[in-house]
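A single protein chain has been removed from this complex, and every other one stays in its place.
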Amino acid sequence: MIDPSVRDDFPILSRTIRGKRLAFLDSAASSQKPRQVLDAMDELYRTKYANVYRGAYLLSEEATTAYEAARATAAEFIGADTATEVIFTRGTTTSLNMVAYGWGLEHLGEGDKILLTMMEHHANVVPWQLISRHTGAELVYAPITDDYRLDVDALYQLLDDSVKVVGVTAMSNVLGTIPPVADIAAAAHQVGALVVVDGAQLTPHEPVDVQALGADFYAFSGHKMLGPTGIGVLWGRMERLEEMEPMEGGGEMIADVQLHSSTWAPIPHRFEAGTPPIAEAVGLAAAMNYLSAIGMDQVAKHDAALTEYALGALSNIGGLHIYGPDDMQHRGGVVSFTVDGIHPHDLATILDGDGVAIRAGHHCARPLARTIGASSTARASFYVYNTTEDVDQLVDGLHHAKELFGVA
Amino acid sequence: MIDPSVRDDFPILSRTIRGKRLAFLDSAASSQKPRQVLDAMDELYRTKYANVYRGAYLLSEEATTAYEAARATAAEFIGADTATEVIFTRGTTTSLNMVAYGWGLEHLGEGDKILLTMMEHHANVVPWQLISRHTGAELVYAPITDDYRLDVDALYQLLDDSVKVVGVTAMSNVLGTIPPVADIAAAAHQVGALVVVDGAQLTPHEPVDVQALGADFYAFSGHKMLGPTGIGVLWGRMERLEEMEPMEGGGEMIADVQLHSSTWAPIPHRFEAGTPPIAEAVGLAAAMNYLSAIGMDQVAKHDAALTEYALGALSNIGGLHIYGPDDMQHRGGVVSFTVDGIHPHDLATILDGDGVAIRAGHHCARPLARTIGASSTARASFYVYNTTEDVDQLVDGLHHAKELFGVA
Amino acid sequence: MSLEELYREVILDHYRSPRHKGKLEHASAHAEGHNPLCGDEIALDLLVEGGKVTKVAITGQGCSISQASASMMAEAIEGKSLDEVRDLIGKFKAMMDIEGDPKDAGIDPARPGAALGDLEALQGVRKFPVRIKCANLPWTTLEQALEDV
Partner (left out) sequence: MSLEELYREVILDHYRSPRHKGKLEHASAHAEGHNPLCGDEIALDLLVEGGKVTKVAITGQGCSISQASASMMAEAIEGKSLDEVRDLIGKFKAMMDIEGDPKDAGIDPARPGAALGDLEALQGVRKFPVRIKCANLPWTTLEQALEDV
């Protein structure tokens, strides 16, 4: 496990919650930030801030260099071929909408299918619904198995020539399941489908190599990986990016603007209309450097150790049901559960009283919630700064909740 | 003028550039940030950060309260009726694209016209070109006058029943011109057209009352008004917001997601798909509070005084041409110019050597650049932290440039 | 602020054994309420006869606060005239108003339960602002249903 001294880098962790030690177990929603990330942004603003690109003066040059260096850092972090394949966006949601609009609106039509999985986050569902409405393309869903994994065989059965897009999460934010994206991508490519991977949960927690994954597009957010809000990435394979139209129009993304039509700037600028999230890119790069210094395989091991510990401890609590794989095979550090007789929101409130921050609800995955028959679950998720003490605090809190509700 | 002690709030201003005092005259591209703004974001991240809305725990509750308080601050700053009319976006560019897609794609078709002005920034041109391509609606442009003002009479001539959208900047980022938006809006409403106002330049510099302007939609960015990158606002009149579809789909913006269709959350959440720019909203609110403490009429007066001083000083330089109104009637603190025999980029490089940061180019307004016959201009712009000393440094730098280039 | 104040025994009791559970065959009014952010759901049937709510039936799912509030609401309104129901809605809202004063709801600390009965147990929710919308959901649903009458 990662040395718990990393906790000292996270100012918020020294806070107490209603007089209790904070056990922050909601990193899957958004992670906390180390001072290294906050300092990097602060330093930019305090010493070399200006708008990027157009400024023929030193501050702008320095800000541009910092912004482009962040792009290179992001490219390296996910194993991209070149930094020009990295587009900075507002977050995973925007990244996926950009693909749906920019590629989908151009290339999809009646008779085409968009194949999603039943465990997608709304961010990889709703944009495709919007595009389906505009193009007439049809949505189909690959189911999950009884042990909360993607039903890959069923997915393969659904894959035929009419499937033009396969949208798949690299890790479920509810179940923790990590589907075999590389296999799915290979199969999808056989039928000529585009593979759009939602990397919002995987990127913060496992080493990622977009080439090895075989993705065409790969989306993730900064705020879930120690970075700031307001930034995310869309990576695209260059051939695919060339097939994509910009979703947003505006400054910096054009080659020329005539009155009635425009031509686009080279990639990636074509896809970054307007003033980009400059400080946020610098903050994200600092977060990536922080994670790389720990080592992403160490991060993955740390998460796995805590998850295993938590699965063991939680399975000893009577009336507690876990929604997700119960072994450590291809699963990440997200554990969703319910407790008989106590609604997840009540669990969350009681745990909060004990300093334990968890999430309750449908976790932006209502199709999945319906499939697993739990419209609301409680969810604990782990990251570099969590320790077994946090898990113990969770378990104590759950016992407290049962006591309060008089549940055996 | 504003007390120059405000400069102490801006850490970057104490920096030297190539050994020279920094005269930062590019705030129209992006402003510098006071420590109050940086501290507000830092404090959020260090003491009460979590994702907003869904968290049933204290940190999330506090972050949500801070985010919604920022919405209320923004509403008050622009005179909105209610905070629910304020949508946080990535910036002006995204705000305008949201209107073009969300309203335009739904309500425009063949035979309809979108009336823009010849002084629009690309952010208020290219999105409409994209929508025009999808809907068949036609773009028409109101010209400018010889004295660099909007030709309002010509605009009225173009206004007829076929015009469904009027897109107008509240202040030109090149000319400094402030068109009579309230009059234009009234005329546009007479023919039933929607009025979309680009407030990117006006909002930082003048008191704004969206009700008095008569706008239906009003867009602006945080980074030009002492706030962070990565955030902007789209304000919309509630009836109009109700006519608008969300551009982006994803988490937090839905009421329910079925497999093939979804229903939307109430306004404004409907238009804020995914994790919003939480810290950025808090930073923007801090910037608005900072500006309000100075007083927006004081800010406007300060800009006007500096602009008047600059117009006077620049008009004494031989071979220098100003593109924009030469008096202070309805103009803001942006001065674009050329110097005979020295290309604007060379001016910018030479001024940079003297510590003076100005911008050179088409300023994301190529249709305007062609109209005024100057494909590239140099531009100085002023804000709360500028002083007459900055203007003097600019003037000295221009003399230096003329000397270096051997221009009389 | 203590959890015991939020989770009073009477609330847990209504949560475990919700009263007036079910649907009405010939309802005079029906409404559904839904809290998209937390997933709480309420479906409400009313039978109104001679200006009175003579029967109430509720189905729903959600947290203890929303479901107990629904159950207690059903008990409180059955048999009341429409005017009395509207008055009760006003009092309940006043009680849940985070900036309000319990006295506006007619609540007298010296005589607990005298004004709003079991419903007064929900006062503790005010100390948990994110849960107020849970307590209010049945009541906004009731307001909707009354529009049909």
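Think of it as A, B and C in the order they're written, each chain with its own count starting at 1.
The rule we apply is simple: a residue touches a chain if its C-beta (ideal position, glycine included) is under 8 Å from a C-beta of that chain, and two chains touch if they have at least 3 such contacts.
Note that the structure is a prediction, hence the values are computed from the model and not measured.
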Chains shown that the absent chain touches, full complex: A, B
Option from B:G192, B:G318 or B:G406 whose C-beta touches the chain left out: B:G406
Contact with the hidden chain (one of B:H205, B:R331 or B:H362): B:H362
Which residue of A:I12, A:A28, A:M41 or A:A56 touches the chain not shown here: A:A56
From A:I254, A:A279, A:A348 or A:A378, residue that would touch the chain that is not displayed: A:I254
Missing-chain contacts mapped onto chain A: 53-54, 56, 61, 64, 254-256, 265
Absent-chain interface as seen on chain B, which is shown: 18, 341-346, 349-350, 353, 360-362, 369, 375-376, 404-406
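Keep in mind that, in the parts below, only the chains that are shown with their structure count from here on.
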Averaged-CA centre spacing for the pair chain B and chain A, given as whole angstrom: 31
Cα-centroid distance, chain A relative to chain C, in whole angstrom: 38
Interchain centroid distance [CA atoms averaged], chain B/chain C, Å: 47
Interface hub residues of chain B, defined as touching at least two other chains: 54, 56, 254, 256
Multi-partner residues of chain C (at least 2 other chains): 37-38, 131
